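Apart from one protein chain that is not included, each protein chain of the complex appears where it belongs.
Chain IDs A, B and C follow the sequence of writing; residue 1 opens each chain.
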């Protein structure tokens, strides 16, 4: 049987990535500072395959697209997803469209890897989530893991996918990113890090985890909480709180925003008749709306609420904590929804 | 009384823009080829205020942001909204965020003007709509007029707005853009141009049209069709068809995607209990989802369907016509919705 | 090394005739949307493409027809693509700005400047998987103001990638004289990234071929980027139906439509002072005049090459007839046998 071991979230990703790189010489990593950020991979695969880039995201993400078309399997890092703005044309008009433009004849097996999310006080240009935004563009797959085991398995699947995959790792789950951007070696700061998200059992040998399958993290009867990434852990905490008030909540971890696992969503909504989407990405025109629409389209009748980020994320920690979905807001929304 | 006259869609916009430029020397136009594309404004306001730019969208959209902060009222043209990808950082991380970052102390009164939409066979990198995508970003106003009178009034309001406004003009409504990109002077091609959208009565002196007020273009009892831009005209056609089958449809023209006019939406849904969103922008994670979520949040119960663009727009005309929302698809969805 | 002018003439003329047929089909309404031709660019394109090797890659801009034809893409499938036919090169999904051929490692984009990153990606893959192969980026001078293209030059230089950057400088970007929105000079700009640069008269196929030969050798052998700057002219304007070309060809008819609104606007109350208004007007007239002048310049590379070959009229006639026949066969294969393609 496949042995297990305990890994941190980012270790798991890099471990799976390392396995993929060992198995396939076409897999390579491109990005700013990857020589240091991925130093463990660097000393195993060398500088040709862990390729440090200048601060030229539009060029190297764009280059990733054709490199992938021409036979490589690039994992292109844009550090944090907020920086994808400067490379958006490569994503919007190239990565996402070339399969369609070529009449299905040419694929873009590229992974765009980026840290995302807030909760450590870095301000609104560095803490965005943007998964729902990217998901709007047809042709992209968008993956947002919430545990180390999922993160490794999904990274492997992303690399094996023949289509472009955006792989987002939340900074609160990833100790190295959190240290890089929030902690900086300090013991004087604290973050609300979900322990089960940041460390967990992982297989010794990775298997790709099918993209597009949600996981029901908790079964409940009264309402369904749907989320991704750190939000899943906030939901689980909220569900525990709610249980004390005799409200039984399901918690659904979508794991990928595109494709959406509709079946499990329908199932849960059918059962609980109440749906709350918890989304750290911006509220409007995003994941919460899509989940609502998908459920409505299927003819389900249910009541609905959402706990999302409604505005630019403020720098100051106490406002940030209110603006990002938190357990209190989830509980309050749940209780309100139970009353109608 | 304010006299009226008949103008084409793009004439109306430029006329209102000219009025604003005459009234306020701080209003200026920036963009590629604006010297020719806005030649009528050029001969009235000169080259300093109709400023031709190199093919450097990230620089000149970014420059528009601070120019606006420093006292100008720039109307920055990115030709067609598809090209906004290369300038996305200026929109996502600057235009939309600076008011928030500055603690509300600094505004960005910039208008980003772009042609959008398909229906003339130019392929998937030149026919996108993207209004629901841009709407995801908190801090932006997104305006999509469907008639000449609205277009002029909304342009004036956009210029007067203290916050960044994305102003999208559909190419099928705008004769000059359609000639530029689709017709090229030919009499040998035909397009399904909605006549009431492309030409209409306009006031002699423009008044700003309050942004965020939808218009009910047709009152019905059985279902509500919600759309913007060309979609509104497709809905009106569909409503006529449906009337023959004794289905009475309301048609709601949102006019702005952000802000959404929720009140009129609630009113119509409450009355008709059936909602169909018709959206030329991509289906997933966009306008249709947001409308669904907003209505659900308010506690309304209704059945729902959507007719949107689900994929990269194909070049070939007959596939394009199927992929973009058309009257047949709207009718079919309406009839299906009436049956459950 | 010496070029084989006859085979180059063949490539160039074939491309010319093909695009003339495309133009006719477009005017006749058989092709939708915009249509950017490479008419006028054939020399530099032929010079480069004819010297590519099997595994070399091409990153194309919005004028992808000539390079693809010269690279050997099936003309029938290319034309079917323009016609939106399911048997087209891309199943009718791409259209003329989005042409892709896996076999020829060729990708286009309608986004100005995008051929830069695209070529870098191809070259990176070449470095890893096809050592000794190169990637070519074709673009116009206007594209050199697009950040991603400048970034790509740096990236190619920093990563030591075999990219040949080919700038086809027609001095115009749609209706904008590029010099009016460009600081410095483009040879310096490209050179400042640490690349070797070369300039050539893009209407002279022999010079183009020679430059391309040197540039490709350098790129291929040293695994370093090279910049090749070729002046050229777009005889059909920016795209088919180009308003400026229409105006310059039918000044009375087109100006009549334009003049009324223009003069009304010029004379409108409220606005800038007369000097500024005059400046605007002058700009428009100068632009139209400029295009007229440009169009009348005798820099057609196909004509110039034909003059070089002029001693051999018989052989020329044979070749030209053969190409006409081939184009007719292409049209026939596309089900367009009875479409008259020579009336505009």
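One rule holds for everything that comes next: a contact is a pair of C-beta atoms (placed from the backbone, for glycine too) under 8 Å apart; a residue touches a chain by one contact, two chains touch by 3 or more.
The shown structure was predicted, so the numbers you read here are calculated from the model rather than taken from an experiment.
Looking at the complete complex, one finds that the omitted chain is in touch with A, B, C. Only one of C:2, C:188 or C:307 touches the chain withheld from this view, namely C:188.
Only one of A:182, A:197 or A:229 touches the chain withheld from this view, namely A:182. Note on the undisplayed chain: of the listed residues C:148, C:262 or C:336, the one touching it is C:148. Note on the undisplayed chain: of the listed residues B:17, B:36 or B:69, the one touching it is B:69. Of the listed residues C:7, C:180 or C:293, the one in contact with the hidden chain in the full complex is C:180.
Only one of A:66, A:125, A:272 or A:334 touches the absent chain when the whole complex is considered: A:125. For chain C, the list of residues touching the undisplayed chain reads 145-148, 150-151, 153-154, 156-158, 180-185, 188-189, 191-195. In the full complex, chain A touches the hidden chain at residues 18, 21-23, 32-33, 35-37, 39-50, 52-59, 82-83, 85-86, 120-126, 179-186, 188-189, 312, 314-319.
Not every partner is drawn; the one left out touches chain B at residues 25-26, 28, 48, 51, 53-54, 56, 58-72, 89-90, 93-94, 97-98, 100-106.
Just so it is clear, only the chains that are shown with their structure count from here on.
With centres set at the average Cα position, the gap from chain A to chain C is 42 Å. Separating the CA-averaged centres of chain B and chain C is a span of 33 Å.
Counting partner chains per residue, chain C has residues 88, 90, 92-94, 98, 109-111, 147-148 touching two or more of them.
Chain contacts: chain A has residues 58, 89-90, 93, 97, 100-101 touching two or more partner chains.
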